[in-house]
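Inspection log for the structure reproduced underneath, given as structure tokens.
On to chain A.
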Amino acid sequence: MTSQLLIPLLVFLPILVGIVLCLVAGKKSSWISDIATSFSGLMVIAAIALLCAVHSAQGNSEAVGLIQPQIVFGPSWMELKLPFAIQGHSVNWQLQLGADSFSAMMVLLTSLVTFAVLMTARTQITERRDLYDGMILITQGILMGIFLAMDLLLFYVFFEAVLIPIILLMNIWGDPKESLRASRKFLLFTLAGSIPMIVGIVGIVLQSATADRASTVLLPQLSAIAFESQLTRGVTENFATSQFLILAALMLGFGIKMALLPLHSWLPTTYSASHPNTTALIAAVVGKLGVYGLLRIVLPLTPVALSVYYQIVVGTLGAIAIVYGALIALRQTDLRRLMAYSSLSHMGFVTLGLMAMNREGIAGATIQMFNHGLITAAIFLMIGMIEQRRGRLVLGNENFGLAAAYPHLGFLMVFFTLAGAGLPGLNSFVGEILALMGMLRVSAGIVGIAVLGTVLGAWYALRVLQHVMFSSDGKTNKRDAATADIGWADWAALAPLALLCVVIGVRPSTFTDTMKVDVDRMAVSLEPAAKALHPTIDTLAVVKK
Partner candidate 1 sequence: MDLSKVNYLTQCVNVIAQSDLDKLGVPNWSLMAFFCIALAGFGYYCLQYGVVKSNAMITVGVVALLASGLLIAVTQNPSLELYVFYAFAGLATAGGVAFLTARQPVYSALGFATAILSGTGVLFMESAHFVAAATMIVYAGATIIIFLFVLMFAQQGDLTTYDVKLNNPAIATVIGAILLGTIVMCVQAVPESDAIAGNAATARPLSQSGEAEPSGTARLGRSMFTEYLFMVELAGTLLLVATIGSIAVAQRSLEAE
Partner candidate 2 sequence: MSVSEQMLVSLKWMSPALVLLFGGCLILCSSVFLSPLKPTGVDNRRNLMASISMFFLVAAAAFHLLVTSHISTNTIDSCLFRFDSISIAAERLALIGGVILILLSWSLAPKNYLPEFYGCLLLILAAIPIIGASNDLIAMFLGLELVSIPTYIMLSIAKGDNASFEAALKYFTLSGFASCFFLLGISFLYGLSGSMDLGSVCAMLGNGGGGKLGLLAVLLILCGLAFRITAVPFHFYGPDVFEGTSLTMAAVMSYLPKVAGFVAMVRLFGASPVGESLTPMVVPVLLVTSVLTMCIGNALAVAQTSLRRLLGYSSIAHTGYLLLGFAALILSSAEPQVLFTYLAAYAAMTLGVFACLAEVDEAGGQSIVVGDLSGMYYRRPAASIAMAICLLSLIGLPLTAGFVAKLQLFFAAGGANRWDMTVCVWVMAINAAVAAGYYFRLLSKLFERGLDLPPLRLWRPSLFLAYSLCAVLTIVWFFQPTSM
């Protein structure tokens, strides 16, 4: 019972506290922002508690469908009555929040990143920090809502609602010249995808209603219906075609949100125009919304159409993104944009893993989502710290040699950059390897392209380190008297992230054990769809572990 209450706590309480803080925010930062920071710390504890609760509740759940949240919060007042009837049944939809292991992982990520953002904001945000903290908390609440939503309507509502505080965050604290255009681009791109997405949602809900079964928006029920129809109708081209339009609508929305390759141009603009602190949250969590949507909605509900029409295409696009992002990052001179393209590149692995539609792929994708979130957040926070000390860096012929001036910052920068590059023993390696292994069963060519990108990833990462941290032209390697090395707050922000990187890298089973049940369930139900239409794709034997 108490674990049920964690869910509204995680979703609604940050929103409420954030709104209150925004209303009482003053011009100068004060103790109010300390409240916000401690509150976010409490949210981290709550997220860890949720993960543990999910882990312990896993024994006693019965598989109804692909999605089976271990903890559910769906009181009777959360329902929606609309004045029309679908297939003869009047519309009375129960709305639900719930957590399974994927949700719990993302909730943990969100809370950790928010805590890190708020801690570093103490030094990085100089004006109206109270308002900033309030808005970050509101964003956190809405993001938790997305991850904990167990029905289509709440998911969509939160998915769209997150845009509002993010636009405000981008505009108020972002780069004054670029932020308006960047936020407009971001909003319009996202809306261009997500407003048509509603067509897909409508299609799914309408298809869920038959003469003797009322329509529903609950994801567990919908996934059960989808699985059942997969079994009864067989995995055929006809079935795929009937779902094609729905899937097209959903892929449009999620594809834009996850910066799938031709639709990615909002990402570098947004990441470079916002304040690096905000970008940490955006890159770490908001960038995951697209792939989370794929994981949560597309894979369980429309697997057949996905495997027929989109699997190879999107997988290829993901692999190309890895290479493309790396290549562009190599040529960048602005550090923010470089890291933005690096983020684009690493997200390609997640896409790859999901499109593999098998056990390793999905496990790899989910772990990589978590990893990438941690790493990107840390990197952008550190970019913020660097810019505070040296202004916006332009890589080129100038060498900065910051590691000598700021050893702690240097250490963390090296750590996280190498983690991002996929150093074995750190977390990214685990996710990337699993994703590649999963995709290997589907198509070797795609994996070939992706592996190329891994090499390039190491290349630009080391280049960044060389220019920013190590080489020095003698002018800037002394620490200025005015700027100090990073303080305890920044350490407190980045240390948990670093610790988790190490833990996942060395002992991934800490988290993969929790996810195992859900990953297995999803993979088992997806395998008919993944294999039936491409029987010759499984060209390689089982990769030896």
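On how the list was made: all candidates are chains of the complex that A comes from, given by their letters.
By our rule, contacts are C-beta pairs under 8 Å (C-beta built on N, C-alpha and C of every residue); 3 or more make two chains touch, one makes a residue touch a chain; residues count from 1.
It should be emphasised that the depicted structure is a prediction, and the values quoted were computed from it without experimental measurement.
In the assembled complex, chain A touches candidate 2, while the other choices in 1 or 2 stay out of touch.
Interface residues of chain A, counted against candidate 2 in their complex, comprise 80-87, 91, 153, 156-158, 160-161, 163-164, 171, 176, 180, 183-184, 187-188, 191-193, 195-196, 198-199, 202-203, 205-206, 245, 249.
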